[in-house]
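One chain of protein is taken out of this complex; the other chains stay put.
The chains carry the letters A and B, assigned in the order they are written, with residues numbered from 1 in each.
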Amino acid sequence: MALKTNAIRGVLLGLAMLGMLAAPASAQQKFITVASTTSTEQSGLFKHLLPVFEKKTGIQVRVVALGTGQALDMGRRGDADVVFVHDKVAEEKFVAEGFGVQRFEVMYNDFVLVGPKADPAKVAGGKDIVDAYKKIAAAGAPFVSRGDKSGTHAAELRLWKAAGVDPSGGKGGWYRETGSGMGPTLNTASGMNAYAFTDRGTWLSFKNRGDLVIVVEGDQRLFNQYGVMLVNPAKHAHVKKDQGQAFIDWVISPEGQKTIAGYKIGADQLFFPNAKR
Amino acid sequence: MIGDLPIYAMHCMTSLWEALAAAWGLIAGFDATLAQIVGLSLQVSLSAVLIAACIGLPLGAAIAVERFPGRQTLIVLLNALMGLPPVVVGLLVYLLLSRAGPLGSLGILFTPAAMVIAQTVLITPIIAALSRQTIEDAWREYDEQLRSLGARRLNAAMTLIWDTRFSLLTIVLAGFGRAAAEVGAVMIVGGNIDGVTRVMTTTIALETSKGDLPLALGLGIILIGLVLLLNMAAALIREAAQRRYG
Partner (left out) sequence: MLPLLLEQLTFAAGGTPIIKGISARIEAGLRTVILGPNGAGKSVLMRLCHGLLRPTSGRVVWSGLRSGDPRRHQAMVFQRPVMLRRSALANVVYGLKLAGKSQRESELRAMDVLEVVGLEEHARRPARVLSGGEQQRLALARAWALGPDVLFLDEPTANLDPASTQDIENIIQAIHASGTKIIMTTHNLGQARRLGDEILFIGGGRLLEHAPVDRFFREPASSEAAAFIKGELPWH
């Protein structure tokens, strides 16, 4: 009996210690928190890029991957040190409001339009994305949008505007909003055999393609610029200014740029460095 | 259309086999990353369930044996809180721990500690509400005997917790199951940071969004297996104890 009680006490004590372990495994290590987008995380770029930086500086980079809108919000709340996203208009607003110190351009990738092999809107092989959008709307062919205020969603909406189509008219019909990230949206498109607008990186690393293929690519208007910003320490005093800036400096340095260019899935290069320095 | 169905069904079957194969591959391969993810899942959820039990069991016992104004309301509230959506809990804890929030100065957002807090908030009502029920049923049986022996409410509550310990174990396990299985809260407050706050469920969500459904399902199978193992162990303990202690 006494032995049993002791055993129970031992188990409880063990659990308590486990609980303490769960808390800060990090206190000793230098780290910064980067709010970024699902496209950079899920394409595998960070897995390629960050270890090089960490090895060089000893600074661990913790990436929280969200939509561009949410990532910028995270910066506004002071929950990130660095924001690394792709929506130039929103980024410039972020800096203008004083939440970001300065915006640096890092790289671009491109968007592609994917759709079913059967191609009901007859857009495959075209180079004009706006024209393709018009045809899809005219055919009422199913199109899945992220609808999550992300950078990709913003880019998609700009193109609809250019095509002179208000897709919200097709809501519930041919135009479907998933309200979720790129991957779930592609899963939906694959399940529905619908067209979808995606960044190339996520597409290349996406496995559940079903019948989907790239139907339109290469249009200038599909280029997708990434920018990086330090969250303003004047707004949030705890921001790790020096370490965050070190990360930014490295990403736009020749070494960082070369590392970005070196990331490939198969033979495809996903991101094209274009820092102005 | 109908002709497509068997092909579709076959496709699904293939996916299931792939998932099983993936699960087996993950276990057999004993990947260090996977071990780390599983370890963190267990660490976070066990910590949460431990804390939730330390709060929930005494709370449930206190409500079971005490009579005070608003008690019935509190019970209804607790029962309702059992259905708290994890995402809502995640958001609340996020807003609390965010640098712009009241507890922002702690700087624990996007750490395992934040995940433990969110899961604790999620499962404490479950443990409190279910243990309240169990202990109150026992209280009906024990009430006169304990009072006759001179036990005050506090003694009685502790005695009841100890005497219903095998039933309470099941309740605590239910809490653990809920904690280990939820994704909404830990995704928001943990951020699913690779190597820091990535747990099984957020990994499953991530792999799903990357379209790697077999891997996602494979991880799911491992998660279910773990919870199953734990429940089997608890069932064995319970059965042995029941035989021993009556």
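The rule is simple: a residue touches a chain if its C-beta (ideal position, glycine included) is under 8 Å from a C-beta of that chain, and two chains touch if they have at least 3 such contacts.
None of these values were measured; they are calculated from a predicted model.
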Inset, instruction - Would you mind spotting which of B:77, B:100 or B:149 touches the chain that isn't drawn? - result: B:149
Inset, instruction - Could you please point out the chain B residues that touch the chain left off the display? - result: 141-142, 144-151, 155, 159, 162-163, 165, 244-246
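Just so we're on the same page, only the chains that are shown with their structure count from here on.
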Inset, instruction - Mind checking the centre-to-centre distance between chain A and chain B? Centres are C-alpha means, answer in whole Å. - result: 30
Legend entry - Sites on chain A touched by chain B in the complex: 12, 15-16, 18-19, 21-26, 33, 38, 42, 46-47, 62-65, 76-79, 180-184, 186-187, 190, 202, 205-209, 236, 238
Legend entry - Parts of chain B lying in touch with chain A, wherever the complex brings them together: 40, 43-44, 46-47, 50-51, 98-101, 104-105, 107-113, 116, 191-194, 196, 206, 208-213
